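Pasting a structure below so you can have a look.
Of the protein chains in this complex, one is absent; all others appear in place.
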Amino acid sequence: MLYLELFIQGLVQGSIYALIALGLTLVYGLLRILHVAHAALFTLGGYIGVIVTNATGSFTLAMLVAMLVVGLAGMLMYKLAYEPLLSQPPYVSLIASIALFIASEEIFRIAFGPYGLSYQTAPLQGHIELFSGFYLKYAEILVMGLSTILMIALAWLSMQTRTGVAWRATVTDPDMARAFGVKIQNVRYLNFFIGSSFAAAAGVLVALLNNLVEPTMGSVASYKALAIIVLGGLGSIRGTLIASLLLGVLESFGTIYIGHLLDRDAIAFAFLILVLMIRPQGLMGGKL
Amino acid sequence: MKKAKIISAVVMSGLLSIATGHASSIKIGFNVPLTGFAAADGKSALNGAELAVEQANAAGGINGDSIVLVVYDDQASPKEAVPIAQKLIEKDEVVAAISGSYSGSTRAAAGIFQEAGVPYIAAYAVHPDITRAGNYVFRTSFVGEVQGRAGAKLMGETLGAKKVSVITLKNDFGKSLAAGLKQAASNYGITIVSEYEYGIKDRQFGPIVSKVKSDKPDAIYATGYFFTAGPLVSQLRAAGITVPIIGQEGYDSQKFIDIAGAAAEGTIITTSLNRDSASIETKNFIREFESKTGNKADMVAASAHTAVKVIVAAMRQSGSMDKAALRNAISATSVVAATGTISFNALGEVRKDVQVQIVKDGNWHEHSVISDSKLLAPPNE
Partner (left out) sequence: MSYEITLMTTMAISVLFALSLNFITGFCGQISLGHAAFLGAGAYTSAMLSKADVPFLFTIPVAAICAAMLGAIIGLASLRVRHDFLAITTMGVGFLFVGIIRQQDFFGGEIGIAGIPSSGFGKGGFMLICIALALTFAAFSLYVRRSWMGFVFKSIADNEDVTRVLGIDVSRYKLIAFIIGTGTAGVAGALYAHHFRFVGPDSFGFVESISVLAMVIVGGIGSVWGVIFAAALLSVLPMLVQFIDDYKLLFYSGLLFAMMRFSPDGIAGLCTRLFSYIPRRVPDNGGNNR
């Protein structure tokens, strides 16, 4: 019973990680950039979610607005921050991304105050009792459900539509894709839009689970997401998904049973380093 | 022509020095978290301290000299607090200082102030080692252990709990409270059936909540700040746990209630601010704080306010700005403030009643008061 609960919680947490890490993996796969500032978009999504819900009373509207606005913000971030740095060595965009992330945390604090925001009347706080003593919050069901839907939608998009094919082609071989008439620029924008809006969804969901958004809520997510995509094998979407869920469950059990040795975040990195030593390309990584 | 210029220059600088000299100010240092995770508490503490300074200056300052608060943001980080302490002492040359910050940074700074012989008052930081830095360091709030012991009495005697699960925040605040609880637990018939820890950045407590549920305790003693306690309490209730949850002054803020929503109802805490207090000092403070800031008063604001009051009273008492004399005056002080009557023992700790507050109808209200002298006696050395 306890184990089942811990497992389900691991899946819930893992779903959130998956939504965030996916955006990171998409960017890396396309541009070989470690997009640390991605977590800032996660936080922005959370803030928009709470503000719109408090203003209009509709959670669904808030989710849609958050995903849209943050998707656009992600595209803007690419245009202003990453595009000019594409010709520089990789550490330049990494540092620029970290700088951007720290700056955005400060901007959130200055703009929204250090206190953090909460929903006035948090939606979906009720729970259902599946069987004796096992409770599941509506919010938790939503997290798992929405993540699954978004992932399936993404898979459908990339496999079954022209845009998706163009996208996969660009990732595999940009020059070839260009030769076939694919507009690389648009693919990149689409990439950032999707990754960022997924992060926004994650932000809104986390705000729902905790009933709190803070300027620094992205910091843990940013490092963990990096660990996850490396764990999964940089650039591999499947690897990222597996790594996310795996880590979620691992943390869930780990905090209870080895919490006295390592704190929660360290568990993620310990696991990562372990895996990298055995398999330097990550769980599902291809070439090194 | 040149002579005239020189004369006018001399006259000007003379006037300038007279002008600045007349408005000589008394500087009190204040380190407080204004950015970082503790920024909310820091802002509140700053407001409380500023209110006290305004009130003191309105009442004539210290013999006509106005008091100035020299404020630096320490991000609740010991690493930041130390250079700030050095700056306050060496550059700003403050006469005394107050910590409006958490235990980690206060503890680091205390050693610096002690060595420099500058009186330092910790407004609400709980770690016992703070006052052990020396006789120049005081504390206007409870030591962690004392509050923990009060919690034991509250749970064992008042609530009749026998089995308790403890959820501890992994820092000096949480740990010293838990230590106090464990010290006194058996005296009140309490068995601690399980203990869990979490980090200050955690907001998802799923695994701990599940485990606690399976432990089936009579009460839960959870330490934390409002931004961890809010989600924790909300998640505990959502999992179907109905037993009393006991918190401490870290919860003491309207924000806790905002975050936990309906789940906050019935949460009980040990703290220093009684919203329903009959004391005039407390009532005035609550009223003036709300009108100055538009926010509801909380423990950190009240504690910072109290600390300033103590220094001001000591300054008026000693009549001189000599730091050693000021230290003696603080040591001998007895002042009625928003958080109770403040007087210090040999270690610089205060002895006052513990206020127990409960969330009722979305607000903090009085639940009871714990005044057991022996139980609440702070350490003497």
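Note that the chains take the letters A and B in the order they are written out, and that residue 1 is the start of every chain.
Keep this in mind: a contact is a pair of C-beta atoms (placed from the backbone, for glycine too) under 8 Å apart; a residue touches a chain by one contact, two chains touch by 3 or more.
Just so you know, these numbers come straight off a predicted model, no measurement behind them.
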item: Among shown chains, those touching the left-out chain; value: A, B
item: Which residue of B:Asp172, B:Asp218 or B:Asp252 touches the chain not shown here; value: B:Asp172
item: Among B:Ile26, B:Ala108 or B:Ala239, the residue in touch with the chain that has been omitted; value: B:Ala108
item: In chain B, positions touching the absent partner; value: 34-35, 72-73, 77-79, 82-83, 86-87, 90-91, 103-104, 107-108, 111-112, 127, 129, 133, 170-172, 175
item: Residues from chain A at the interface with the omitted partner, ascending; value: 28, 32, 34, 81, 84-85, 88-96, 98-103, 105-107, 110, 223, 226-227, 230, 234, 260-263, 265-267, 269-270, 272-273, 276-277, 280, 288
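Here, only the chains that are shown with their structure count from here on.
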item: Residues of chain A defined as touching chain B within the complex; value: 1-2, 5-6, 9, 12-13, 106, 109, 114-116, 118-119, 121-122, 125, 127, 129, 133, 135, 137, 206, 209-212, 214, 216-217, 219-220, 251-253, 255-256, 259-260, 263-265
item: Of chain B, residues touching chain A in the complex; value: 34-37, 39-40, 42-43, 170, 196-199, 201-204, 206-208, 210-211, 213-214, 227, 230-231, 234, 238-240, 255, 258-262
